[in-house]
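One chain of protein is taken out of this complex; the other chains stay put.
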Amino acid sequence: MEWIQQLINGISLGSIYALIALGYTMVYGIIKLINFAHGEVFMIGAFVGFYAIAGWGLGFFPALILSMATCAIFGVLIERIAYRRLRNATRIAALITAIGVSLLIQYTVIYARGAQVEVYPNVLANKKFDIFGVQVSSQSLLILTVSIILMIILQFIVHKTKIGKAMRAVSHDMEAARLMGINVNTTISATFAIGSSLAGAAGVFFGVYYTKIEPLMGVIPGVKAFVAAVLGGIGIIPGAMVGGMLLGIVETIVSAIGLSLWRDAAAFIILILILLFRPSGIFGKNTREKV
Amino acid sequence: MKKVRGFWFFLILSVFVYGIVQFLISAGMLDIYYSNTLIFIGINIILAVSLHLVIGITGQFSIGHAGFLAVGAYISAIITMKLQLPLSLALVAGGIVAALAGLIVGIPTLRLKGDYLAIATLGFAEIIRIIFLNIDYVGGAAGMQVTHLTTWTYTFVCLFITITVITNFTNSRHGRACVSIRENEIAADAMGINTTYYKVIAFTLGSFFAGIAGGLYAHNFYIIQPSNFGFLKSFDILIFVVLGGLGSLSGSVISAIFLTIVSTFLQNYPETRMIIYSLVLVIVMLYRPQGLMGTREITDFFGKWKGSKGGNSDAAKSFTESS
Partner (left out) sequence: MQQSPLLKVHNVGINFGGLKAVSDFNMEIHQGELIGLIGPNGAGKTTCFNLLTGVYIPTEGDILLEGIRLNGLAPYQVTQRGISRTFQNIRLFNELSVLDNVKVAYHSLAKHSILSSIFRLPTHFSGEKEMEEKSIEFLKIFQLDTFLYEKAKNLPYGMQRRLEIARALAAGPKLLLLDEPAAGMNPQETQELMELIAFIREKFNLTILLIEHDMKLVMGICERIYVLDHGQLIAKGSPNEIRNHPKVIEAYLGEEVVESHVEG
């Protein structure tokens, strides 16, 4: 029975990873950039949620929406200011810029408010349900439910709306999409907005679930979410969801069998195994350079 | 031969620099703060130059160099602190074990390209760090006490060897093979270059010198902890190479010196330091992505040295015009 409980913990953690991974995968899909600053968007989301709840006394859902909206704007700004100029730059220059932006956000936040840890207010009543002998907390259920709803909305946007169609077109072939009259800049901004708002939601969930937030909190979940994106097949939206869930479950299992100090290594070992044996991920197709 | 003359010039200059600093230290005119800064600059140059070989020369985008620094640091610390052996032996052992680690990491990962290689090296560096975190023998998260043994002489000798070896490697058919991989891997392969072999060689050699730097680094402090060798350390080294100019050895040396001095001044304001660092990094990437020096070397700015590359005067002239 304890195993099922661990599994549920794993899925809750995994849904947080999945939400962050979606932003990575969407951005990579469209401009082939590993947006290292994405973990920082997640951190900003957690802090906006914190200030909204603790400072302004907002409830969980208003805070969640505020955080998502702020992160959407923030993500778009990052793209406008730093990444737009890099469209035709080398991959190395783009990657280093992303690292630079990530560091800049981290330390600007530390500079502005210090590095101290904040404790998330207890905004959600945490009841324990007893389902067939398994203890399930209402928080994990809520997080899981809201995450799934967000992912369904995302799928709807990507597949049923005009902007979703434009996003798919641009990620397939940016030049052709431009020639077909798609506004590439708007589409990329929309991608950043959507991906960042999901990271913002993940930030609030993280705060509620793990209660402690700090300015460098985005680094490790950010990298792990990237692992999740690679695991599922980078650029593939359902892949990011499955990858996130899988990673969350694996990490929880590693902790549960008493190897919690190795938990972070597990993600990287998975990453390396995937890169070596199936670099296109679970759902990806193999591509090769044209000679 | 003029090339040989260049080497003698470099040697005399080195002895001169070493001598002056050593004199100032032994005469007590440089206090411990400044001599430590000089040692730190030396270590950072070794790190920058060793990563320059991997990224700048061979074009393999490794962002986990701190992992090999950690291997060198811990192995050398074990040898001096646990086995009570001399530092010189510890440095060599640290380098060799780091080179082995580089070999183990490099053989599987160097098949990957671009972003994927970068992420894989980052992952490996993190795994190395977590391994040290979990070994009680070296103190786990609390770290390991190390005696301060690194001197200016040790640092300078290591620095001299690093620069000489990497310059000699670069200016040979082997270095040219590495550059050809950077320039166009498919064409290099088609010209008969065993690209995997040279990528692994460059990576291993780079790891070796990172390991040596690790030994100096460990014995320049009183304690080493796994947290010293995280992402940030890797990015620090990366910044030296990128700002200096990908492909320019002198560029990475200059930026290592400059940035070490800047960060020493900002030691008490770590956030300011990181904000300046990252701003500079972003601005340089946006407005001058080839870095300070591009692929040029500082010697390229001295006109008379150009003839030293041999050939007739017409050729030398056209070279001058192009650059």
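Letters are used for the chains, namely A and B, taken in the order the chains are written, and counting of residues starts over at 1 for each.
One rule holds in what follows: a residue touches a chain if its C-beta (ideal position, glycine included) is under 8 Å from a C-beta of that chain, and two chains touch if they have at least 3 such contacts.
Quantities reported herein were computed from a predicted structural model and do not represent experimental measurements.
Can you say which of B:10, B:34, B:169 or B:258 touches the chain missing from this structure?
Of the listed residues, the one touching the omitted chain is B:169.
Out of B:97, B:201, B:224 or B:259, which is the one that touches the chain we can't see?
Touching the chain that is not displayed is residue B:201.
Return the single residue from B:15, B:83, B:142 or B:187 that touches the missing chain.
B:187
Just checking the interface: what residues of subunit B touch the absent partner chain?
165, 168-169, 172-177, 179-180, 182-184, 186-195, 201, 247, 295, 306, 309-311, 314-316, 318-319, 322
Basically, only the chains that are shown with their structure count from here on.
For subunit A and subunit B, what's the span in angstrom between their mean Cα positions?
The answer is 34 Å.
Can you list the residues on subunit B that touch subunit A in the complex?
Contact set of subunit B toward subunit A: 61, 63, 108-109, 111-112, 114-116, 118-120, 122-124, 126-127, 130-131, 133-134, 186, 231, 235, 238, 242, 246, 271-272, 274-275, 277-279, 281-282, 285-286, 289.
Can you list the residues on subunit A that touch subunit B in the complex?
Residues of subunit A touching subunit B: 32, 34, 82, 85-86, 89-97, 99-104, 106-108, 110-111, 219, 223, 226-227, 230, 261-262, 264-265, 268-269, 271-272, 275-276, 279, 289, 291.
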